[in-house]
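Here is the structure we will look at.
Note that this complex is displayed minus one protein chain, with the remaining chains in position.
Letters A, B, C, D, E, F and G name the chains as they come in the text, with residue numbers starting at 1 for each one.
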Amino acid sequence: MTVDELEIILESIRDGKLAVADGVSRLRTLSYTELDCAKLDTNREMRVGYPEVIFCPGKTTEQIKTIVKAMIAGKSNILATRANEEIFAAVKDICPEASYNPLARTITVIRKIMPVSENYIAVVTAGTADLPVAEEAAVTAEVFGNRVERIVDVGVAGIHRLFDKLDFIRKARVVIVVAGMEGALPSVVGGLVDKPIIAVPTSVGYGTSFQGVAALLAMLNSCAGGISVVNIDNGFGAGCVASKINKLK
Amino acid sequence: MTVDELEIILESIRDGKLAVADGVSRLRTLSYTELDCAKLDTNREMRVGYPEVIFCPGKTTEQIKTIVKAMIAGKSNILATRANEEIFAAVKDICPEASYNPLARTITVIRKIMPVSENYIAVVTAGTADLPVAEEAAVTAEVFGNRVERIVDVGVAGIHRLFDKLDFIRKARVVIVVAGMEGALPSVVGGLVDKPIIAVPTSVGYGTSFQGVAALLAMLNSCAGGISVVNIDNGFGAGCVASKINKLK
Amino acid sequence: MTVDELEIILESIRDGKLAVADGVSRLRTLSYTELDCAKLDTNREMRVGYPEVIFCPGKTTEQIKTIVKAMIAGKSNILATRANEEIFAAVKDICPEASYNPLARTITVIRKIMPVSENYIAVVTAGTADLPVAEEAAVTAEVFGNRVERIVDVGVAGIHRLFDKLDFIRKARVVIVVAGMEGALPSVVGGLVDKPIIAVPTSVGYGTSFQGVAALLAMLNSCAGGISVVNIDNGFGAGCVASKINKLK
Amino acid sequence: MTVDELEIILESIRDGKLAVADGVSRLRTLSYTELDCAKLDTNREMRVGYPEVIFCPGKTTEQIKTIVKAMIAGKSNILATRANEEIFAAVKDICPEASYNPLARTITVIRKIMPVSENYIAVVTAGTADLPVAEEAAVTAEVFGNRVERIVDVGVAGIHRLFDKLDFIRKARVVIVVAGMEGALPSVVGGLVDKPIIAVPTSVGYGTSFQGVAALLAMLNSCAGGISVVNIDNGFGAGCVASKINKLK
Amino acid sequence: MTVDELEIILESIRDGKLAVADGVSRLRTLSYTELDCAKLDTNREMRVGYPEVIFCPGKTTEQIKTIVKAMIAGKSNILATRANEEIFAAVKDICPEASYNPLARTITVIRKIMPVSENYIAVVTAGTADLPVAEEAAVTAEVFGNRVERIVDVGVAGIHRLFDKLDFIRKARVVIVVAGMEGALPSVVGGLVDKPIIAVPTSVGYGTSFQGVAALLAMLNSCAGGISVVNIDNGFGAGCVASKINKLK
Amino acid sequence: MTVDELEIILESIRDGKLAVADGVSRLRTLSYTELDCAKLDTNREMRVGYPEVIFCPGKTTEQIKTIVKAMIAGKSNILATRANEEIFAAVKDICPEASYNPLARTITVIRKIMPVSENYIAVVTAGTADLPVAEEAAVTAEVFGNRVERIVDVGVAGIHRLFDKLDFIRKARVVIVVAGMEGALPSVVGGLVDKPIIAVPTSVGYGTSFQGVAALLAMLNSCAGGISVVNIDNGFGAGCVASKINKLK
Amino acid sequence: MTVDELEIILESIRDGKLAVADGVSRLRTLSYTELDCAKLDTNREMRVGYPEVIFCPGKTTEQIKTIVKAMIAGKSNILATRANEEIFAAVKDICPEASYNPLARTITVIRKIMPVSENYIAVVTAGTADLPVAEEAAVTAEVFGNRVERIVDVGVAGIHRLFDKLDFIRKARVVIVVAGMEGALPSVVGGLVDKPIIAVPTSVGYGTSFQGVAALLAMLNSCAGGISVVNIDNGFGAGCVASKINKLK
Partner (left out) sequence: MTVDELEIILESIRDGKLAVADGVSRLRTLSYTELDCAKLDTNREMRVGYPEVIFCPGKTTEQIKTIVKAMIAGKSNILATRANEEIFAAVKDICPEASYNPLARTITVIRKIMPVSENYIAVVTAGTADLPVAEEAAVTAEVFGNRVERIVDVGVAGIHRLFDKLDFIRKARVVIVVAGMEGALPSVVGGLVDKPIIAVPTSVGYGTSFQGVAALLAMLNSCAGGISVVNIDNGFGAGCVASKINKLK
């Protein structure tokens, strides 16, 4: 937009030619709540389709409590990820309806019941040690109002386990595939399923897994074309993307 | 599936309790055409939603001609990526209706007119040097039957250029964002748009861009949640994922 | 296999022209036991020559117990690697005949006596600190029914120690060489012995050893040709490969 | 300078042609205080514009006390960075006026009141978890006699928060921008503000953030030209550079 | 800014309470010129203090010509970096007053004489092979209206050469230090000079210089505090930052 | 062996108690032919099971000719790898019976007919672009006297192509699996086949394939246990290892 | 040596033409003491100039005790590096004359007084935090019979401290320079001193120091020619090399 165009917009509003509502729409700047340690992005949900979520690492328990208190004033559901038991205890103090999922390490506060989608997101996991990341993805998608189906331990060392579940995976609207070590599972699924696949590398492994880099690289280099990737162990991000896709009309 | 279960399926077929068609459906193995240097995956389209595509690097011109010849026998549209002028000349020899896009470095042979989707995929580009990758994504999505809209040179060094196009981007069904150097654009778009975003890092840059690694890392670490990423310069992959999403009903 | 071919197989079975057993053989899908957190691959031994093994890291003690309980129902020998004392205590609770090797960090449950091979696998170790990895390799191979001979502390800083054992190493059927730091030992052995050599880099070292990367690279770049490599500290993998080779007839 | 030139200088001094003061100016070597474990650079302030500062990691508490004791003998303000509570307790024992900032992890001893600059340094922070690094930068600049203004939590996931503070940032003389994860904020600020920008990557993030490398690379590759970068988490360094710039006349 | 606040601004304009000019100032979006392959950021100079500059790599000669043609319509000075002789010939065709600096690989078109600053920027170079990068920095700063002084070949292998020039360097307002290989020079200068120092690593070196990474790391880890760093070989960026600093009042 | 032991051996020989032949056996030092630029290892075949092979890169054509001339004096078969047409022409000049395989880039001179093994080595290739590496492995194994069977283009994007060839692969004595990009194929084969598997990563791919590192890491981290790995593109090494295994009695 | 030559040697001994002593000299194999977990290289001192030294990490306290016990049987001085207090207590139990240097983390047992060299090794340290590595180097060299002189905290941030000690450093026979962070000190010393310089990078630093990699790279890329480098934190190795040089006649 040129300065001239802006002037025209503002002059149009001044002159009553453009409704304020339309001006807002075009110049949509968005509100937030100012805290000492943060600026709570209170209309992120309107903007990007899901509310602001608390990523706990690097924040003090005190800061997390401050943020949760401010969020309670709104009416969105609250989700905190990578939370430990100590953080949960602190949150529960100020928000007794909070619940904790120790496998996913998530705190959730459900404050409005969301309609659950009919289409489901399939969360497919290569091995048992990948479950915490898979569960973070599943909880995230569920908090955002999606039906989620879990398929566990179908890694390529025993690929017949995957084939047995293939029809069920094919019927999902979007598929999250979680794998560590060599990260081959998304490529195999990607060659068999016609739905968008979100690959999540995990830090499961040792030595040259380099905390998940090996799996990440395998997924980025997949010979199967319809795969996109999120950060290592980023179950939350996979849940966000899958939710955005699943909610497309 | 257990061996027992397989035996039951096969016995059911033998005994006429299970139709052959249903057996095929459950054990779906898929056909291919055997060439000397390749096995052409002739029903990939049925399986994953788009036909086999020829990735040219590492293949001799002779091998590419062999593969194209075999594909002509079918009736899918043909797409070859990362092709140079020499390869195009060779393909044109055996397939005069082939056309070449020098910016995208793609060869296309349109053999059946596909209905074009009403929803569009937005391909957003940070800078002029990112255009070849963006164009590869756009051509791929178009060959697969999608309407594509291009928004060029809206990188964060002059972020007002992006804001000017924001409404148009928001109306797409899925957004591909192509950026090199610091790769910040997908994060900014991801904080403003509620559609799935596929980030494509490019190798544009020098020094610590490390041929696109800097942009890739930025995209994987985006503080905006609804973003997934493909390989560096992988316009083709982004086009595949976007097409899969855009075709969801 | 083409869809047509599959239809022919299934029709042949339906029509009684193909025995069910033959169909099973050609379409061999394999059984597993469904647990909450895992799918136990109960006929891996038939398929790849050794039973499923429990890799402990990333699994909760509770999950490991669940898996061991399910395995007890079968009759394979049980091997768990990278196990600590706490896991062993939990396993021993439900399986009193389990035994623990603190150097190799392995839990073994011997449930059928396997005939031991006449040919031996030589496990050659460069230094004292490499012993845990070497012992994991040795225990793995022994559980799978191989005779194993250990040669310790023959690293290249005192190469005469290796020469003294050379005849014994040459008489093995396959040689595992375990080394950290500069990882030179497999190259030296590879220039002197005509048997297949499996090199295992260890994370022994500091600084630019980069947790075993230096040793790994040395082994991958060996100027001696007949060497192949497994992951850093992967004694288990080396034991598997050596066992597969040693059991060839 | 050639040996001949030196001889001429010295001969000039000997012959009274060159004042000793001028010789000192040209050959300025600088004094220090010899300790057992260190050589205290007592005139660093005269030389580079700020006094020697104690970087605590890798030093024993005993060594830090020795250094502080020696510095008390001078009259500069004292700043120790990356200090924990235990070090602070030890310093307070010998220097009761010392104060501790737990967020910045700094110990300060103000021994002479410095005039505070009228121009301010803006310290802009992307997220809550980046605050410790931002605070280290702010405290450093304040101890060196600068006015500092803090703008927190204006990361690109909610970019309207930044735009709201833009006028205030533009009025600073120099801007420090602190960000982890994808490190996009300095590029966005750099495209909007005409003051020198010092980008500080933080180790906030996980997986492919690689302890701040992703943010560092994004900042080094910024498409916005007027940005320079310091080490990951180096709030101190950013404070030094900003102070040097802010004090230019 | 909240949506409410925006509505208030717009309503104030509509109601004549806020002048359009003030609205523009607060919502400053900026103009650009739309080309096919780019959006020319025509008021970047107003926004960040220097005009848009053409970075040539990755752009076709045709695209560069299109951009230059559009810039000629304005009246800013034109600078193109990393240009080769072929690009220069093409630019000269449409803009005969263009001149080329083969050492710096820059094309410049001076269309308005800028007043040159009294304060100078010192560009200090470690070795002869670093000159192209140093010259790019110098030309950039000169085009932006700064006086520049060059000090060449004063690397640490013969550190007396630096000491001989120290007084001259100390009198600059800001110092750019360009070095490849071990990149030690900025640290030495940083311990001796009280002006802001912008370190530019170059790709000069071989082997473990890793195309400038060694020098970059040395500069980021400098024990001298007042140093900030730009990308490898990024003379242009150093020139921008130095110009921003040198122009501070 | 201790010095004392050596003295005893030598004294035994001196005293006629130990036959010279036995002394040779225990102290086996091995002969070589001294050239200007090399020491030809003329009894490597006796020592490690295959003759010295010429790796061409880094050697001048003149040096290669010198080495070939010296080898002709012996009677081993000659193999040169990574040879180009120019080198072949030079070799053919001095050795007219030499033949060249342009796909494998190998020169071979067959000077004694070796008996071919009954057991075969299966060389399995993921994609067409991996063929040069696979062919180098195959030629190497053939020159060393092994029967080799090739299975091409069975990568995981169309995994049914692999299943169709599975029985044939299972009947090999040892399996070489060659794959670039995500390198998933060896893991899938490793979960289905009970023979030793040698995985060969190739540099096929782009971007984050990092010239084969992605494939290498995938193979080193395989969740299937019986896999060992050689250097990127090291078809020769894979052929050596496979030959050593295939020749075990 | 060819087999023929060996036969001639052995036949010469058998025939009395070659003295056994001369045979030993030419075929010098060396003795060792066989332990369960190690092979003690008892004549390493004769072979390489210094006795076997115990590197503690990765060895159990029990293993270290076993090795010390075996060494006591000989008469060399004993040195154990990277030892903690617990290991020292265990060693002291069996060897009461052992002493511990907590800064260098070394255990030493002096069993024969060695003559101390007249020439000294200068150990030059950049900063206080580098002292443990410098002390390990100094202790190692002293145990091996060298006079050592320590110069501390002369890093480049205050380079006048170095110049003040330069004459003393120049008089050493060999110089060890220990530095972390940017690792510039060895380059500066290397440009000023004509003695061999051994550079030791330390892991002192944070962020992009990458645990000493930055310092290592700086030292490997030094523009001053007469510098060689050892592993990060490898004080022991530097002590060995310096001792070898200092003892040359």
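Please note the rule applied: a contact is a pair of C-beta atoms (placed from the backbone, for glycine too) under 8 Å apart; a residue touches a chain by one contact, two chains touch by 3 or more.
No experiment lies behind these values; they were computed from the predicted model shown.
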Among shown chains, those touching the left-out chain: C, D, E, F, G
Option from G:Leu18, G:Met181 or G:Leu220 whose C-beta touches the chain left out: G:Leu220
Residue among C:Ala126, C:Ile151, C:Ala172 or C:Ile198 that touches the chain left out of view: C:Ala126
Hidden partner chain, residues of subunit G it touches: 1, 25-26, 47-50, 53, 160, 163-164, 167, 173-174, 190-196, 198, 216, 220-221, 224-232, 234, 236-238, 240-241, 243-245, 248
Sites on subunit D contacted by the missing partner chain, in the whole complex: 1-7, 10-11, 13-16, 20, 23-24, 27-32, 43
On subunit F, residues whose C-beta touches the chain left out of the figure: 29-32, 35-39, 41, 44, 52, 55, 57-59, 63, 67, 201, 203, 211-213, 216, 231-234
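Just so it is clear, only the chains that are shown with their structure count from here on.
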Contacts common to subunit A and subunit E (chain labels): B, D
Classification of the subunit E:subunit G interface as same or different, half of numbers criterion: same
Rounded Å distance between subunit C and subunit D, as computed from the means of their C-alpha atoms: 53
Whole-Å gap separating subunit B and subunit G, where each centre is the average of the chain's CA atoms: 57
Inter-chain centre distance, subunit A versus subunit C - centres from mean C-alpha coordinates, in Å: 38
Per-residue overlap in subunit D, given as positions that touch at least 2 other chains: 44, 127, 157-158, 160, 163-164, 190-192, 207-209, 213, 216, 220-222, 224-225, 231-232, 234
